[in-house]
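Every protein chain but one is kept in place in this view of the complex.
Now for subunit A:
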Amino acid sequence: MIGQTATSDVILRTERVSKQFGKFTALKDITAEFRRGAITSIIGPNGAGKSTYFNLLSGAFPPTSGQVEFEGRDVTGLPQHKFAHMGVAKSFQITNVFPQLSTHENIRVALQALSSRYNIWTPRTSYKDLVVQADELLHRVGLWSRRGRLAGTLAHGEQRALEIGMALASHPRLLLLDEPTAGMSPEETRVMMDLIVQLAQERTVILVEHKMKLVMGISDRLLVLHHGELLAEGTPADIRRNETVKRVYLGQREH
């Protein structure tokens, strides 16, 4: 059973979730809550288990043990595609678009997932509202000028932006982003962080990042993972003061 905190201000929580890959324990007994409307960042060095935790939160695979609860509902082991319909969207650590489809079609397909997907007769272009919404989203993520280009030919930063556009297509209440600035130039990173802050005004954002400095400024709360365990949790100020966290991060170079 899960604790007694009022559910309305908690959008997502995990109760003692663990993940084993064979004999290897990637994640151990993580109990945590994510507040609605906040930006919560999951930080930790490479290999800490951030992506594994992220995958549990976003339904990519179920935990070996423990429970995931979204808006008061047990969603442990629910198939991945149901998460989008519940209002949870994500972008992957490794860029993940539909490379042979146009930029516009990438977003239109994502939009379509919530409405007309099993129609096999009406031309897809006749769903004009989806075409218009896709164009709006293209503007939103700054890809309007790339509308007709094949997604696979976009620059890396543009593909990441496209992925965010696709995630927004389902009007998610919860947006999960795994290292959204991975591999980006400083300029692209700045644009992306601005976009994330802007998006967070209308929805809950959970951000995975190994570069602690990057998220300190924008996060309301931070979770620090290390060797698959929850090392610390709190506001950026709490985390900055935390001696254990300092030691972990001093032990390795930031890049």
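Just so it is clear, contacts are C-beta pairs under 8 Å (C-beta built on N, C-alpha and C of every residue); 3 or more make two chains touch, one makes a residue touch a chain; residues count from 1.
Assume contacts and distances are computed from a predicted model.
Its UniProt record calls the unshown chain "Branched-chain amino acid ABC transporter permease", which is the correct pick from "Carbon-phosphorus lyase complex subunit PhnI", "Branched-chain amino acid ABC transporter permease", "FAD-dependent oxidoreductase" or "Urease accessory protein UreG". Per the touch definition above, the residue from A:26, A:43, A:97 or A:207 contacting the chain not shown is A:97.
The missing chain, though absent from the display, is touched by one residue of A:46, A:125 or A:201; that residue is A:125. Although one chain is not drawn, the whole complex shows that of A:113, A:182 or A:216 it is A:113 that touches it.
Contact with the chain that does not appear here is found for just one residue of A:12, A:27, A:84 or A:230, A:84. Touching residues on subunit A toward the chain that is not drawn are 58, 60, 79-85, 89-90, 92, 96-102, 104-105, 108-110, 112-114, 116-125, 127, 131, 147-150, 153, 166-167, 169-170.
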